[in-house]
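Yeah, one chain of the complex is gone here, protein chain that is, but the others are all in their spots.
Chains here go by letter, A and B, matching the order in which they are written, and residues are numbered from 1 within each.
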Amino acid sequence: MSMHAQFRRRYRLDETPVPFTLNGVAETGRRGDTVLTAILSVSGRLRQSEFTGEDRAGFCLIGACQDCYVRLANGGRVRACSTALEPGMAFITDLDAMAEAAHE
Amino acid sequence: MSRRLSVDVAIIGGGLVGSSAALAMRKAGLSVALVDKGYCGAQASGVNYGGVRRQGRPPEQLPLSQRAHRIWPQLKAMIGIDAEYVRSGHLKLARTEKDFAKLETYAETVRDYGLGLELVAGSGFAERFPWLSAKAVGASLCPEDGHANPRLVAPAFARAAERAGVTVLEQTPVREVTATGNGFAILAGDGVEIRCRQLVNSAGAWSDRFAAQFGEAVPLTRIYPSMVVTEPLPLRLPMSMGEQGGSFYGRQVARGNYVMGGGRGLPLGDPDYSRPSVTAASSVMQRAIALFPHLAHAQVIRFWSGTEAEMPDGNPVIGPSETTSGLFHAYGFCGAGFQTAPAVGEVLAELVTEGRSTTPIQAFSIGRFRKVAVETAASL
Partner (left out) sequence: MSEPLQPVIVGAGPAGIRATERLVRAGLRPIVLDEGQRAGGQIYRRPLIDDGRSYRSRYGSEAGKAQSLHQAFEALLPQIDYRPETLVWNISAPERGNQLDVLSSGVHRQIDFSQLILCTGATDRVLPFSGWTTPGVYTLGASQTTLKAQGCTVGDRVVFMGSGPLLYLVAWQYMKAGARVEAVLDTAPFTSKRHLLSLAVHAPRIVALGLFYGLQLQLAGVKIRYAVRPQAVLGKSQVEGLRFRRRALTGDLVETIRCDALAYGFALRPETQLADLAGCRFRFDERDRTWLPERDAFGRTSRRDVYVAGDGSGIAGADAAEISGELAAAALLQDIGHEAADATRLVATREAILRQRDILERAFPFPDDWFETVPDETTLCRCEEITIAEGRRAIASGSITEINRLKALSRVGMGRCQGRMCSAAATELLSGACATSAGEVGRLRAQAPVKPIPLGFGTDVETEVRT
């Protein structure tokens, strides 16, 4: 089943593009995006939960629910709703990709 | 709510000692009331690290510890849950040659108790424990030591005791206890009166108060753990960890959280309450990063503390009162009572039914503080 972008941009459509990668694939956000906006504008999930492996895509979006931590390719993690997107950021949002990264 | 009870044994304090004693006594056919000022297992039994560890204990504790070692695998049958008990192994690290020498000496000292200690050092060390940074000189492994979830064990013992017929009275602080000549009379909570032939004082950090009432002042002080818990992380740390010459200890639970401690928390104005210390927690966190490089990006999601009782010689008080017939003490486990407690429960049951323990407990006699108590009284 294909995953569609969760968010729909309504403003800042012509803002400067900001390149990032998602599970190794090149994507483009906009200047002024949070990490969460950038990812959910091209995808439908941010992470998979620890215990059931269910997809998650954030919930409160104001830094309270702690449900939007996104894994960076360098092993770090950021709370997506409160972190500004920076050019060149590399995100991993599915467990298979994470497992591969862990083997390296 | 007024209520009158007459039982063979009353137990003050529903920690792991009191709860397991209640169950053991009930199984021996006695009628038992278990009384706690709050909830069973909510103090030291519930807020400790959860180490089920024999390694590192002084030799005089090992017979008791070995007895407990045989009880832990039977929890499921005894209390209905395994309480996440695992025999993961306990690895005690030495950072220096000197510390490693101490581990060697300890292994030699306790050789006859059957802990199965294995000393690991030299070239094989890094390969054996790849999840550790290579800064340790060596370590002592106790393969059958492990850990369990402290929040679950004592409450499950209390509930099992209740199912077996023990009267469990929570939220029922003991207000007054007196010897009546042929037993004891207790006033507790909101109008609860208990008559009993025998009495167990297992009130943890609150035990000294009851002991003093029977003329047995003990030099009990309070200590407060300072614990740090990470978010759930991929399983990587297979053993419970400790250090020779350092205060860090840590384990990873089955759900992935790292539970780590070291140093002490701080009491609040009311010494029944405490907080983790930021200084202690920071040290724990820094040590964790040094030991486990894979935690570099981990997040800490909570701290915790609690109230534990400590005795000056590092050993608990276990055994009959020296002033009052029918009274038994069991407290002061110095932050290390979790593993031994279920055996202490059985020992207490033996004491009340047969008047003697099949496991040696002489080293824990309250009499060892008699001199101290007299001196303290004289200095007042």
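By definition in this document, a contact is a pair of C-beta atoms (placed from the backbone, for glycine too) under 8 Å apart; a residue touches a chain by one contact, two chains touch by 3 or more.
Keep in mind that this is a model prediction, so the values were computed, not measured.
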Of B:Q74, B:S133 or B:Q299, the one touching the omitted chain in the full complex: B:Q299
From B:A126, B:L187, B:A212 or B:L268, residue that would touch the chain that is not displayed: B:L268
Contacts of subunit B with the absent chain, listed as residue ranges: 39, 42, 46, 151-152, 155, 159, 170, 230-231, 255, 266, 268-269, 275-276, 278, 281-283, 285-286, 288-289, 295-304
Contact set of subunit A toward the excluded chain (per top definition): 1, 3-4, 6-12, 15, 31-34, 37, 40-41, 44-46, 49-52, 54-67, 69, 82, 84
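We take it that only the chains that are shown with their structure count from here on.
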Subunit A and subunit B, separation of their C-alpha mean positions in angstrom: 45
Interface residues, subunit A side, partner subunit B - complex: 50-51, 69, 75-77, 102
Residues on subunit B engaged by subunit A in the complex (per definition of touch): 232, 234, 255-256, 296-297, 299
